[in-house]
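Yeah, one chain of the complex is gone here, protein chain that is, but the others are all in their spots.
Chain IDs A and B follow the sequence of writing; residue 1 opens each chain.
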Amino acid sequence: MTVLSTETLPVVSESDIVNVRRSVRESAARLGFSLVDQTKVVTAASELARNTLIHGKGGQMELITLNGPRTGLRLSFQDRGPGIADIQLALRDGFTTGSGLGLGLGGAKRLVNEFEINSRVGEGTTITVTRWK
Amino acid sequence: MATTTLNQNATLGSIIQQHRETILTEWLREMSGAIRRSDLMKESELRSECSQFLDLLADATRAGVSSQSAGHEPLRDMLGDLSRTRAQKGFTPRETALFVFSLKRPLFTAIRETYGNDARVMGDEIWGTTELLDSLGLYTTESYLKSREEVIRRQQEDMLELSTPVVKLWEGILALPLIGTLDSARTQVVMESLLEAIVQTNSRVAIIDITGVPTVDTVVAQHLLKTVTAARLMGADCIISGVRPQIAQTIVHLGINLLDVTTKATLSDAFGLALQRSGITFVRQQKKEPKSEV
Partner (left out) sequence: MEKIPILRMGEFLLVTIQVDMHDRLAMTLQDDLTNRISQTGAKGVLIDISSLEIVDSFIGRMLGNIASMSRVLDAETVVVGMQPAVAITLVELGMSLTGVRTALNVDAGMELLRNSIDAQKDFLYDSPVH
């Protein structure tokens, strides 16, 4: 896998979530993603960034562009927050009823091609997602 | 004198320079017969291709660096273009690869002349040259494959587009007659074209006709549901028509919830409903009674 570029963005404030959306959009557009795919990956990034900020107490996102043999975008959200005790539960949709609960991870997972989550209670969480062109 | 591969390729560059004309002539001669394809390429074109390649090869090897490095980029770029244009002209990948491989014999002849007496150095030099030309020949095949894949991909896209025509039945009413099997990729394209058409034509009703779809399994049903939901989010309603009894059974069997979605047996029924929802009524004109002459 050839890494074209890596960029790290802080995710510690609300305006950072907007920055994340903008950077992911720019990268996806530059890689030539279709409009629908761009929208999906940017929306996933928004969900995960908010998750990092609110549940992870702040962290960062690594934005990696891949180009060989496949073209794609990899996003890695890392925080040193409380961690997720029950990952399976977190992946289940809890917010579609509009109750505001649930971590939005299940939805984000459906918007990407690859989804990897590592979390330890008391240590933090790393969520890495990949969207191929 | 011990020589390393680096040095060997450096001398290859100077060998090419020294014996350039002879190598070029013999190379062209090697390419007569099956791979020459004079029907696809003129003598003068081939000659300039070979000259260009030889010069770039000499430059790259004179720099004396490994074939993967930046110094070989102009050479690889030229080969990539060559491979593509030849593919377009109709050359097979084998013919294009042989373009590179047929340079071996003239080069080995030149190397033998330079190192005739020193078997060991000559052996090393020939090995280095063979390695380099093998990798370059393989590169042409890779480039060929890449460009073929690109063509196939584009043709697939075109086919998908052609097989999902969206039809305007009336002001504000669209129909999407689906024909054939629906797989995941196709359904995505279908979804997107329908939704785009809804926006562009300002249509509030879209009829998805599945008369021509042989089987509806959970995956297809889910995709249809997603399309209907997405259209609703945009402000348009969908009606699914052409639901045959077998499909109705399958849907119930699979426990798919279509309660939210309106379905009709025929496209014509669906159209009638769409008109009704749009507040449109058709009135049959009364035929005027012919006046009788008095």
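Just so it is clear, contacts are C-beta pairs under 8 Å (C-beta built on N, C-alpha and C of every residue); 3 or more make two chains touch, one makes a residue touch a chain.
Remember, predicted model here, so these are calculated numbers, not experimental data.
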Check the options A:R30, A:K57, A:R70 or A:R110 and report the residue that touches the missing chain.
A:R110
Among B:I152, B:V167 or B:M234, which one touches the chain that has been omitted from the display?
B:M234
Among B:I126, B:L195 or B:A274, which residue is in contact with the omitted chain in the full complex?
B:L195
Omitted-chain footprint on chain B covers residues 191-192, 195-196, 198-199, 202, 204, 226, 229-236
Could you please point out the chain A residues that touch the chain left off the display?
14-15, 17-18, 21-22, 25, 35-36, 38-40, 42-43, 46-47, 50, 93, 95-96, 98, 100, 104, 106-108, 110-111
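Methods note: only the chains that are shown with their structure count from here on.
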Just how far, in Å, is the C-alpha centre of chain B from the one of chain A?
30
